[in-house]
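With one protein chain held back, the other chains of the complex are shown just where they sit.
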Amino acid sequence: MKKRLSLMLVTLMAFGSILAACGGGEETAKTDTTTPTETATTDNKTDETAATDEAEPAAEGESDAIGLTEATDMNSNPEAAKARTDSMIIGTTAPQGVFNPLFHQTAYDVAIDDTIFAGFIKVKGDGTYENDMADDIKISEDNKTYTFHIRDGAKFSDGTPVKASDYLFTMKLYMDASYDGQSDPLSWNIVGANEYNKGTAKEISGIKVVDDQTVSVTVSDYDAMTQVNLGGIAILPEAYYGKGYKQGDLTTVKALNTKPMGAGAYKMKNYSAGQEVDLVANENYYGGVAKVPNIIFKTTTDTTNMAMLQSGETDLDNITVNEDNVEELKSMGFLDVDVLKNNGYGYVAMNNKKPMFADVKVRQALTYGLNRAEVVDAAYGPYAEVINIPQSDVSWAYTADKINPYDYNPEEAKKLLDEAGWKVGADGIREKDGKKFEINFSATAENPVVDALIPIMTENYQELGIKLVTETLDFNAIMEKKDRGDYDMFFAAWGLTPDPDSTVYITDGAQNNSGYSNKEVDALYAKGKKELDLNKRKEIYAEAYQKINADAPEILMYQRTNMLAINGRLDGWDITPYKEYQHSLSQVEVAQ
Amino acid sequence: MEQPENRTEQLQEQLKIVKTESPWKIAVRRFAKNRLALIGLVILVIMFLICFVGPFFSQYTLNETDVKNRNSAPSSLHWLGTDKLGRDIMLRVMLAGRISLTVGLVATAISVVIGATLGAVAGFYRRYADTIIMRIADVFLALPTLPILITLGAILSDLKVAPEKRIYFLMLIIGILGWVGLARLVRSQILTLREQEFMQATEALGLRDNRKIFRHLMPNTIPIIIVSATLGVAGAILTESALSFLGLGVVPPTPSWGNMINAANNLIDFRKRPWIWIPPGMCILITVTAINLIGDGLRDALDPKMKNR
Partner (left out) sequence: MSQYIIRRLLQMIPTLIGISIIVFAISQMVPGDYITASQNPNMTAERADQLRAIYGLDKPPVQQYFVWVKNMLTGNLGDSFQHKMPVTKVINTYVWNSFAIAIVTLILSWTIAAFVGVFSAQFQYSFFDKVVTLLVFLLMSLPSFFIGLLAIKYFALDLTWFPTGGMTSAGLNASGFAYIKDVASHMVLPVTVMTVLNVGGLTRYFRTGMLEVIRQDYIRTARAKGLKERTVIFKHAFRNALLPAITLLGFELPGLFGGAMILERVFAWPGIGQIYLASLNMRDYPLMLGFTMFLAVLTLLGNLLSDILYGVADPRIRLK
């Protein structure tokens, strides 16, 4: 019996700690720069890197806690780290070994692929894009034809030039009927893609190879994301991946997942599953050979990642942000500690389709009546902030103008509930039409926010005369309740992509969890998606956020931070919340 | 050499029965004489008393958070310090004990009853009974627990079972999942016991099967059952928190020793804030030790081979 129980215990406890570290969908993270929507995660401790650059002007109301703290005492750097003059070791959660930008799924595979592969464009520090392997991009008058010109000297790591036909080949793989990666390539609306997917055409009619360095792509419909969708894909060499590929069968391509080849700054030397990935500088990289010749991605876990930085076994790692960890890392002296805004936010969803939440006054009351500042402080201390619009405050689309902060105000909440017709009953619980105000609330366990949220929320709502019944559940189980619409309230988090376009708040949107519907918001999101001028988009989204803020479709909770600890001997980073550390690896050098 | 001794023993046994003192009375008398076992029992009773009565004397309440005083060391205000939300650990440990003691004991009792009975039946009858019971045991062992638990959690949630009632399901689930190991252990013991001389005697006396199993075979497996049960209690207490995460047990902020000890899941808490993990850890240790002392006493009391001291 002991054996059985302990076996089960092992299973379950491990599950618990997994939740603590990455949550149900956390590992999926952002797939690549071409993802225009948001991702649901059980927002938790470690996930993909994001960072605010130190030079960036601090956003309004930002505390000192956020930003870069430089190493103070490089003399204390351990010998193990000092001895590595031609290499760096990056601590990472184990990648799954899917080193192919078409198929990768976890943020950890993505980080490695970002160093091996390159595309026509790349993300900039502010979340907009700039040219990478393309030196010229022309867009036709009607915004439907995009012509990319590949710069001279762009080569794959085997020395062969990157050609327009390689781009066409990569697109074919995306459009293949057996493609099961994370992207939704048919939604890019490339002319002829559907025919290729169904097998009725051998070529994609909308993609034309003009010459070796020029390719033009025609789409049937465009939006603000079209250029990013088309230019953002990493280009795979046809000569390497094309051997044995037949339309409708990607088996031979997938077989090369652990032996990737691209046109990025590094190439793969060795991969030991679950242990490490060894990369060496690509001497054919068009951007100049990387300054640190060797990079090792070594598997670490949240129990040991700090210890390994301390002993000099790793040079860089993501560490869970909390006061203890920040203090510990800073006290080591030889680490640059970068606390960066996370691209995402946590929220408490309300089922807008249920009668009690359909009333905007009730939703506002529940927002006013919850002491969000206390919850956030208890969970993250100074390393997270209460938010009031569903956008990161470092995004170009962020606005604080005409936004109601919903500061904790139980009196206002009670007033709104009274106005909505929910009167306090004999037992202290509000009721309306004979129905008690009782809310079922689901959340995942082992999450610092939920740990703080449940007791505080229970007490706050009790004061309003609302009975809160709480439960903890498996993340997927909560998501299934959501899909069926069989819930009152749940806690979850969204990851944000650089572009503000999203389906979270539009009527029946694919990611609309709460059933919120406002025709004006729908129209604004549609307009914003179709508008290509950044300043005009800014205004459109500001207006949308103001309306969402007033409607309070869900209780927005917080935007938290991530923390990157980097050995002070490495210089030359350019890291922001949108431009992750791997994007500047090729410029980093060892300062001795 | 062995035969005569055995006979005298059996004679003694029969004589006892003649003296009209029931085996249970003997057991109680023997147990009461066992000093260590009594100490174990007293400790356990005190634990129960503190956990069920203690919270009424606390000046704090369960949902009371005090973020400003979080993670504070033991003091005159908070005898055992506070946790990361500033809650009084003393109160939480006592409240947690209500859950953990109940879960540990009830769940273990369930699995012991199922496991010992099925194991004994399988070992005694062999053939079809053995085949059927042991194949079912095989299936139980081979099934992946985690997906089953996730599914059950989701079902309970959909049925809107009140969170405070889910604790009963929790005990049942831990109990049901735990019977297989003990069943196989008891069965192996019975397989060898049934071939020993004293069983031939019961055969000769024409005793009925259930008497043979429960009066003559089972008492000999008590030691192994007790080891299994002590290990099981600790396991069940720690398992509770993992099941609770999936909606099958208690819901935060309700504390349990398991979820309190899980809250200290990093090296910094471990080093800097021992008051977070030592109290629940100590409670589990004391409980398990007490149960083991009681178990040893029970074994000696129930063991037919022990002389009547």
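Per-chain residue numbering starts at 1, and chain names A and B are given in the order in which the chains are listed.
Everything that follows uses one rule, which is that contacts are C-beta pairs under 8 Å (C-beta built on N, C-alpha and C of every residue); 3 or more make two chains touch, one makes a residue touch a chain.
Keep in mind that what you see is a predicted model, and the values were worked out from it rather than measured.
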Inset, instruction - Give the labels of the shown chains that the missing chain contacts, considering the complete complex. - result: A, B
Legend entry - Residue among B:Thr65, B:Ser244 or B:Asn262 touching the omitted chain: B:Asn262
Inset, instruction - Pick out which of B:Asp138, B:Glu164 or B:Glu203 touches the chain that's been left out of the picture. - result: B:Asp138
Legend entry - Contact partner of the left-out chain, one of A:Asp483, A:Asp533 or A:Glu589: A:Asp483
Legend entry - From B:Cys51, B:Leu185 or B:Leu217, residue that would touch the chain that is not displayed: B:Leu185
Inset, instruction - Would you write out the residues of chain A that touch the absent chain, in ascending order? - result: 2-4, 6-7, 9-11, 13-15, 17-18, 24-25, 27-28, 30-31, 35-41, 87, 89, 94, 96-98, 103, 105, 177-178, 180, 182-184, 186-187, 254-255, 257, 272-276, 278, 294, 296, 298-301, 303-304, 307-308, 310-311, 313-314, 474-477, 479-481, 483, 495, 497, 510-511
Legend entry - Residues of chain B (touch criterion as defined above) contacting the omitted chain: 1-2, 5-6, 126-127, 131, 134-135, 137-139, 141-144, 146-148, 150-151, 154, 181, 184-185, 188-189, 191-192, 195-196, 220, 223-224, 226-227, 230-231, 234-235, 238, 258, 261-262, 264-267, 270-271, 277, 281-282, 284-285, 288-289, 292, 305-306
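To be clear about the criterion, only the chains that are shown with their structure count from here on.
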Inset, instruction - Using mean C-alpha positions as chain centres, tell me how far chain A is from chain B in Å, no decimals. - result: 45
Legend entry - Residues of chain A touching chain B in the complex: 1-6, 8-9, 11-13, 15-17, 19-20, 302-303, 306-307, 324-325, 328, 374, 377-378, 440, 442, 444-446, 450-452, 454-456, 458-459, 469-474, 476-477, 480-481, 486
Inset, instruction - Spell out the part of chain B that touches chain A in their complex, as residue ranges. - result: 62-65, 67, 70, 84-85, 87, 111-112, 115, 141, 145-146, 149-150, 153-154, 157-158, 160, 162-163, 166, 174, 177-182, 185, 227-229, 231-232, 235-236, 238-239, 241-247, 251-253, 262-263, 265-269, 272
